[in-house]
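Working notes, beginning with the structure itself.
Of the protein chains in this complex, all but one are displayed in their positions.
Every chain is named by a letter (A and B) in the order it is written, and numbering of its residues begins at 1.
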Amino acid sequence: MLNPYMPYPVSIDEIITETEDRNLKTFKFVFLNPGDEDKFSYRAGQFAELSVTGKGEIPIGIASSPTEKGFVKFTVNKVGLVSSYLHSMKVGDIMGIRGPLGNSYPWNTLEGKNVVIIGGGFAFTTLRSSIIFMLDPANRKKFKDINVIYGARTPGMLLYRDELAAWEKRDDINMHITVDAANDPDWKYNVGFVPAITEKKAPSADADTYAIICGPPVMIKFTQPVLDKLGYGHDQIIMSLENRMKCGIGMCGRCNIGKEFVCKDGPVFTLAQLNATPREY
Amino acid sequence: MLGYIDKIREISKRLLDEGRVDMVIGFRKGTMPMMNEPAFVKTPGEVSTLVWDSNCGINLANYLTDRKEKIGVIAKGCDSRNIVTHLLENKTKRDKLVIIGVPCKGMIDRRRITAMFDDEVREVTEEGDVITVKGTGFEKKLKKAEILQDNCSKCIHRNPVLYDELAAPLVEEQKDIDRYADVRLIEAMSPQEKWQYFEDLLSPCIRCYACRNACPLCYCPTCFVDEARPQWVGKSQDPIDIRTFHFLRAYHCAGRCTDCGACERACPVGIKIRQFTSKLNRDCLDMFGWEAGLSLDQRPPLDTFKPGDPGDFIK
Partner (left out) sequence: MKVIKIDKKDWTGGIKKIQDSYRLFGPVKGEKFHDFKELGKGELPDLNFSNTRLSPKSIVYPQSEIMFEYSLDEKDSDHHIMKDAAKNYSPRAVLGIRPCDASAFLLVKRNFDTPEYRDPYWIRAYEATTFIGAACNNPCSTCFCTTAGSGPFNEEGLDILLSDAGDCWYAKAITEKGEKLLNAAGWSKAAAGGSLKKIESLKKEAEARISSSILTDQLKNKKTTELYEAPFWEDVSFACINCGTCTYLCPTCWCFDIQDENSGCSGVRMKNWDSCMFPLFTNHGTGHNPRGTKLHRVRQRFMHKLKYYVDKYDNGIQCVGCGRCIRSCPVNIDIRRVCDMMNSYDPKACACPVK
């Protein structure tokens, strides 16, 4: 019997400090055992439990794309016991990852559609995975227009800045990067909150357009009415939730919203699904 | 004490009618013999659900913590002492409370009565000082004084110490009570015997925290056993962690405990938790002449220093 609690051993291959407050770091892991990478076959939007031996596990969205081979990447915010310890770890340290877990974004549905990605703050990790996945030469033709609205408090708080700049230069993806306030005189992108930029830049709704939203609760709260105004149906608004998790496989009982487990039945839900469940997230 | 019910309802109705309180916190009839459920009423029409009898052992001060409403609260002696403690510790405000004092003749010990019979106790009624216990094919009359909760049988503060209304005339306090016989028994043990005694005492603990949560003193937003950074106590069934919880919790209650018995009453596996708190209560009495919750005018001994405080523990 496979043991779903057993993590794959990995070592830390690279650590990148992403943001100016140094609270977000991206960890690149390589698998210690040959064959584990194949077993860890994932889709954009899934997550994994990062297992820091002796401290515990934390559920973190997978930031790398299935099209990137040889490693997996996670961007971790320094919050609690495990994430704080992880931030103090070094390249070469050994830990574990357990997964992939959860359902992923609905790629079958999204195929052949316009995709609008709306992200805020550090909730951009699985969105990065999704963008890299869609922009892969083998995949790009499967999707119509791709729009990305991504905001952070300041330019220094944006994740993956080099990649954002590279995507800005491409013509097969429309980037709308924004910051709440810019202290940088050379800032050449948008200034304003994500909901306002969404209202200005997001394509209006049609049957072929889906929006994926990830961000802090306040951003979601104010973006949703904008999408309503733009005519997006609640089946076409896709969200990824976070809740406290332990097992990640629908057994330990804490992350449920109604009868759905965020870890196993989610973390990705349409707004229509969420409307039918208690909002305990 | 059944006679108190009408008066409690009458006072509650008046307080709600006059808008002096938003709610009255009391007891409603339980679904099992010897059990009542803490409940609130918010309209005069609901006061008929309020009851009072010898099964109201839960400490209602526990339901006042951090509430915003103006509350009428029914308080027997120990509840009122915990309200005083709450006031001293700023967990509630005097002007938010209308205290409906209930002179108390003690609560009966449900566990002990259940254990007296081989078959299930299905009905318990009381009339004056006689408790009638019925089951399938048996009926027995018991004297209330003989089946009191242990803490009630040793209680010398049956009358509320602080109240705005009174549901009945004050009762005579018990006198010449040996309150600390159990403490002396343990004190007389050798260290090994004590250790064994505590080990046996705590061995059934399942860490449900009913004792802590039933206690009006345990209102910390995050209890030390739940703290993750730093994690003081492990979360498994390790006996060391279980002991740490009980010992430390008892010390957190030192000089604050009113011996209301809520902890023991709540424990699903019958641990005599007061074996710890009684010792600390006795020490507070011996060393500082202090009993918790008797006065609003005096600070508790463990948050003040007086030059005359005993100091022989400093070596």
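What we mean here is this: contacts are C-beta pairs under 8 Å (C-beta built on N, C-alpha and C of every residue); 3 or more make two chains touch, one makes a residue touch a chain.
Small disclaimer: the values here were computed from a predicted structure and weren't measured.
K.L.:
Who touches the missing chain here, B:Glu18, B:Asp95 or B:Glu120?
P.N.:
From the options B:Glu18, B:Asp95 or B:Glu120, the contact with the absent chain belongs to B:Glu120.
K.L.:
Tell me which residue among A:Val79, A:Ala165 or A:Ala272 touches the hidden chain in the full complex.
P.N.:
In the complete complex, the chain left out is touched by residue A:Val79.
K.L.:
Could you tell which one of A:Gly45, A:Gly96, A:Pro155 or A:Gly215 touches the chain left off the display?
P.N.:
Touching the chain that is not displayed is residue A:Gly96.
K.L.:
In the complete complex, which positions of subunit B touch the hidden chain?
P.N.:
Subunit B touches the missing chain through residues 30-32, 35-40, 42-43, 58, 62-63, 111, 115, 119-120, 122, 204, 206-210, 212-214, 222, 226, 234-238, 265-270.
K.L.:
Which parts of subunit A face the unshown chain closely enough to count as touching?
P.N.:
1-7, 9, 32, 51, 53-58, 79-80, 83, 93-96, 217, 242-244, 246-247, 249-256, 258-259, 264, 276-281
Here is the rule we go by: only the chains that are shown with their structure count from here on.
K.L.:
Roughly how far is subunit A from subunit B, going centre to centre by Cα mean, in whole Å?
P.N.:
50
K.L.:
Residues of subunit B touching subunit A in their complex?
P.N.:
Those residues of subunit B that touch subunit A are 228-229, 231.
K.L.:
Which part of subunit A faces subunit B closely enough to touch in the complex?
P.N.:
Spelled out, the residues of subunit A in touch with subunit B are 80-81, 84.
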